[in-house]
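With one protein chain removed, the remaining protein chains of the complex are shown where they sit.
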Amino acid sequence: MDWYPLLNSLRIAAISTFVIFFAGLFFAYYIAKLPRLVKGVLDVVLTLPLVLPPTVVGYLLLRLLGPKRPVGAWFLSVFGVKLVMNWWSAIFATAVVIFPLMYRTVRGAFESFDETLACAGQTLGLSNRYIFWHIRMPYCRQGVLAGTVLAFARALGEYGATSMIAGYTPGRTATISTTVYQLWRTDNDALAFRWVLVNIAISAVVLLAVNMLERKNPARGRKGGA
Amino acid sequence: MKKLLAILLTLMLLLGLAACASKTEQTTAAETEQTAEEDKQDTAAESETSKEADTSKESDTSKEADTSKEAETDAEPVTLTVFAAASMTETLTELGEKYMKENPNVTVVFTFDSSGTLKTQIEEGAECDLFISAAQKQMNQLDATCDAEKNPDGLDFIDAATRVDILENKVALVVPDTNPKNINSFDDLKSALESGSVLMAMGNADVPVGQYTQKILTYFGLDETALANAGLISYGSNVKEVTSQVSEAAVDCGVIYATDAFSANLKVVDTATKDMCGQVIYPAAILKASKNAEAAQAFLDYLRTPDSMAVFEAVGFTAVG
Partner (left out) sequence: MLKVDIEKRLGAFQLRAKFTAESGRLALLGASGCGKSVTLRCIAGILMPDRGTVELDGVTLFDSERRIHLPPQKRQVGYLFQQYALFPNMTVEKNIRCAIRTGSAREKDEQAAEKIRAFRLTGLEKKLPAQLSGGEQQRVALARILASEPRAILLDEPLSALDGFLRWELEQELSELLSDFGGPVVWVSHDLDECCRNCARVSVMENGKAGEPVAMDALLKSPATVGAARLTGCRSFFPAERCREGARIPALGLLLPDAPQRSFTTVGIPSDAIGMTGGSLACTVRSVTRGRLSASVLLLPDGGGTDAMLCAELPRDAAIAPGDTVRIAIRPGQVLYL
């Protein structure tokens, strides 16, 4: 069995999730501070990839990053490299599609954060960065973890946008999802089903790992006061 | 202010949804007006069809039609369900509307999708009067008069007596408007593939156009698997993907139908000959289970009139023959 799709899917999912982890935290943190109206509009825009069919997302990305378009052409002329139809092109598509999941979950977690803790930290002289990483993040750990897991799982299953922007070339740009689809469409159900099992196995491992992490560090008491 | 924002946001969402609306399924509403006949159109009035007529699979040019200008004698409303390959979407919709104008009691309802999907739907019992496939393969699979090789499941859904080839499509080689690898013919493509300097998009083996592409590669003595492993081929999961990738120059060329090229406004640099991949024939047949066989036959005959053919040819089809 050609194991390339497994390697490819894992690295694309891992890199996308890594990038979106920080992007999601960044946007969730700063947007929560904006006035309500602006916050609402931005929420809609940033959640859009969740609502649009992935193929449409892929098509829009193609129009943005293709070699005929300003961004793609610039990259081509400066680096001699096409942004699309490579294995790493799928990272763009996957990142865009999983972003809303991380963003909204973390936003929710941050909104439930007790802001007086941050205020207290500030009056004690703690920098905002320290407060973010050492007080806010531990407090919101469960939400952040949930968002990351959701994003990773969705990244593994991403198909429509990936297919459009990276294509399906066996051994080059094939992911588990695009492989399963191609195998199924060409009546190779047995092999397709084996890949589905691989997908399930990966998800099981990830979820188990997350659960074990949770059990080792159970959520501590929230309230520090009377 | 909040209300305005809510309206704006709803509009944005609706626009996004509309942009992705698939073209595979369209329904046409019944026209109730009685319009005067158009001069150019000598459409057949409903003709009694016997099931012995037109059994051959060759193109049959029996287009004799009564040029009577009477309205339908049969005033009962009829709804015809037509399953047709996606490549015929625009043309059949247009012809369907024309037909319904002249035959107000008939409502034609289309379902457009890939031939494989349509065949599966018919197999699973979907209600259908007329089936037009983009390849013989799917029609064979439903034709009881075909041997076990062509019809492995022994399905018997179409009335073989009504089966007829109505259109020919050409397999076309398309390139982006910038034509970065300077490919102007299938021969150029062959050289480029052999030298490993090109990225080509094609349909996969489940899609008829993909199968034709495979035949072309074989004709040129190229090993598809080797090419794929060398990273020279990308398989699109549908035609839209392929046309998008060619339009955006994400790939250097693609192989699709002439009709797809026309819809996507792509530059066709070459079309495949009969030797390369055979002919792409679109057969049509009336379903055995159809409750409106006569109306279906009437519509089928209408589709084969010269004026209808003109509509088909305008988008890249050719008449069979």
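All chains are identified by letter, namely A and B, in their written order; residue positions are counted from 1 within each chain.
As a working rule, a contact is a pair of C-beta atoms (placed from the backbone, for glycine too) under 8 Å apart; a residue touches a chain by one contact, two chains touch by 3 or more.
What you see is a predicted model, and the numbers here were worked out from it, not measured in a lab.
Visitor: Since one chain is left out of the picture, which of the remaining chains does it touch in the full complex?
Guide: Even though it is not drawn, that chain still touches A.
Visitor: Using the document's definition of touch, tell me which of A:P35, A:G80 or A:G125 contacts the absent chain.
Guide: A:G125
Visitor: Touching the hidden chain in the complete assembly: which of A:I31, A:L117 or A:V210 does that?
Guide: If we include the chain that is not displayed, A:L117 is the one touching it.
Visitor: Even though one chain is hidden, which residues of subunit A still touch it in the full complex?
Guide: Against the left-out chain, subunit A lists 114, 116-117, 119-127, 130, 134-135, 138-139, 220-226.
By our rule, only the chains that are shown with their structure count from here on.
Visitor: Roughly how far is subunit A from subunit B, going centre to centre by Cα mean, in whole Å?
Guide: Here subunit A and subunit B have centroids separated by 39 Å.
Visitor: Which residues of subunit A touch subunit B in the complex?
Guide: Against subunit B, the touching part of subunit A is residues 37, 40-41, 44, 48, 51-53, 55-56, 59, 62-63, 66-69, 82, 84-85, 163-165, 167-173, 178, 181-182, 185-187.
Visitor: If we count contacts the way the header does, which residues on subunit B are in touch with subunit A in the complex?
Guide: 1, 5, 9, 12-13, 16, 19-20, 176, 178, 180, 199, 201, 204-207, 228-229, 231-237, 240-241, 244-245, 248-251
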